[in-house]
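Only a single protein chain was left out; the remaining protein chains are all shown in position.
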């Protein structure tokens, strides 16, 4: 089976490599020459454009930064001489699109609807797990689309991930992702507050983390991604918040959550506050650091 | 060994019963006659007063609602004819006090200091786990005191709990508890927001909970105490929020966290907001319901 | 001069009447027959459609609920047989559009740009002051557009309002409105919290309001729109929160503010929290009441 992979960034490249490793013929495209070379070195094929990568592909996988890129890729856009044709106009009916970008559910539905009109199947399949899971092929996929479409996608998804969830119809994968990541942002900030409060009162954060990790405050964050330096090895907080899930990406996902809530007049008071805290943290110059660095924002001044 | 147990409420009674079951001679006191009868029915002894229960006891365990009760019990108080003598004045040097009430760290230190002056050992040992764990003898204890005191207490604690953590010196158990429960309050509210946002966008909360439970938003709350009815069996949300950890107790613990933070000028923005949300929820008449009932506060109105 | 007025709701109708009173020839359109009759009774002319109202008009004033209505009015929309032509396609070059609806700055710029391409001047001119000021002709207008356009609009605006501010270029009127109303939402909620805290501590809210009103916490809200019943006469709180600025409109404006902030990664922690509080208040069934009714949300339960 021939697969086109569009978007070879920190997440996309290791995902594409796992598809190569699984024996698929993978043609990739990215604006970065270094990313293309890395794919070729791993046994994939570098294409000159998304259209070239997608030629004759039965499956197109995309992993792009935001809705604008996804829409531009599939639907084209621009005006007059700057206008571009989208992939949908060039793909053969019967092809399958797997979009793993994190975008709004409404944007996902818009593209899926346009694909359907061309006889092309599309699922939204955003991921959880970060670069470590992308490398290891242990991502969690949250899939939106009908059941038959998910079954078509499964053979590809299971080479990149361990858990494949059928969240619901088109857009539901994105909704599940945004709900999860909003909660991640809340738990991350809250865990930082709790640990700093303990530290300022004389507790050892490692001991406090062990206690919380076996109590009712336990979470994936405190047990597997602890934001306090010195509590866990091999997590971003143990290497000066490098690598990991950047503050600016967390801010983007919290923004999607807040917009989704605003659209339907939902109340997300903690989610909204977390977005504002990460916005302040980013504006203070920490956008590229792992999101756990918000730990520093709650440090208590020594008297 | 003779143990006095003061405070036989929803938590204290099953804890005292587990001590009886373990073979200790337990004399209990509570203002409720029904609680005293229940202790007797389980093989314990009902005392007419705290002082009588504590006579000749090597260990006094207390499980009371708030700092005022703990201080009154051990230090006495009141003025003139209303004044009462505290247990410390009556206990023999060398006795051990285990206070499992949830109170401020500063109140815990104050009582421990007064006990030390009388030659009495005291540890603060608040618990996590709720009534189910109190029944099963699987509570988590967070102990503040010196190491030798913890070792003295261990033989008693391990009959009531599964995890016994040495949080640090006097008061550290209370600090750990308040940090954990503040985080619990944050995660509880945040999980409710996330699930309601998903539901309002058409997701099945059971599926969404499964996805989150295996993703970066995972927590004890979503996996073991899910606040959305229909997602888990045998949790308060599955029985109209009866039983469990009441909103008013959550509000009390969040109040302790906010006061601890205010005292040292710490910032706990999500913890503070959670306290205010539970205060509104309680004022609306939900104080006796399990704290997961805050789920209803974030319901999205149908258009 | 002939003026078309599109949107004769609680705000639009009294505004249009003031233009009639000032001697302009006003043709109005609204979907409500009652509104059209009321305009005719006041000396205006009822049109069968927006297009008919705008025929031969030198100036079109619009006062509509949201961006979707404004875009549909001027740009048209829909597909196939349902498609409609917008007013811009029918208006003569040289006409002037004054849009007093509250919409996003980006939507305002989009319509102004389309108007400019047809040789039509457009200003965004949202208002502050509510129905009382609309009746009295004492609205505040916040105008976005170039200086010459504002001067063209002034002769019309000054018949409906007292203060006419030039906020800046196209969209700036909407930005000023959204900043003001976000702050109004914050001050409204905050004033309610402060008054309830005082009341629960035994203070008379009327005396407390007088103190605050002459101190550093003073605001238009506490002095002219006090949300606590019994403190001021002739305000919504004195008539069970009827009339005034509805909770759902406040929620809409706070949503616009939060979206504007999210778009540019700005932090508005209090503004975001206010939006969530009003969302909870609306979901609890108070959407049609004046926004000051959020006062009840912070009532302290009697012990």
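Per-chain numbering from 1; labels A, B and C assigned in written order.
FYI, a residue touches a chain if its C-beta (ideal position, glycine included) is under 8 Å from a C-beta of that chain, and two chains touch if they have at least 3 such contacts.
Here the structure is a predicted model, which means the values were calculated and not measured.
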item	value
Full-complex contact with the absent chain, from C:14, C:269 or C:287	C:269
Option from C:92, C:240 or C:301 whose C-beta touches the chain left out	C:301
Touch list for subunit A against the chain that is not drawn	269, 273, 280, 282-283, 285, 287, 297-301
Subunit B residues that touch the omitted chain in the full complex	251, 255, 258-259, 261-262, 265-269, 272-273, 275-277, 279-280, 282-283
Contacts of subunit C with the absent chain, listed as residue ranges	105, 128-130, 140, 142, 163, 165-169, 171-172, 175-176, 178-184, 186-187, 189-191, 193-198, 200-204, 207-208, 210-212, 214-221, 225, 257, 260-261, 264-271, 273-274, 277, 297-298, 300-301, 303
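Just so it is clear, only the chains that are shown with their structure count from here on.
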item	value
Same or different contact residues where subunit B meets its copy subunit A, judged by the half mark	same
Subunit B-subunit C separation of Cα centroids, rounded to whole Å	50
Length of the line joining the C-alpha centres of subunit A and subunit B, rounded to whole Å	39
For subunit A, residues that touch 2 or more chains besides their own	261, 265-269, 273, 277
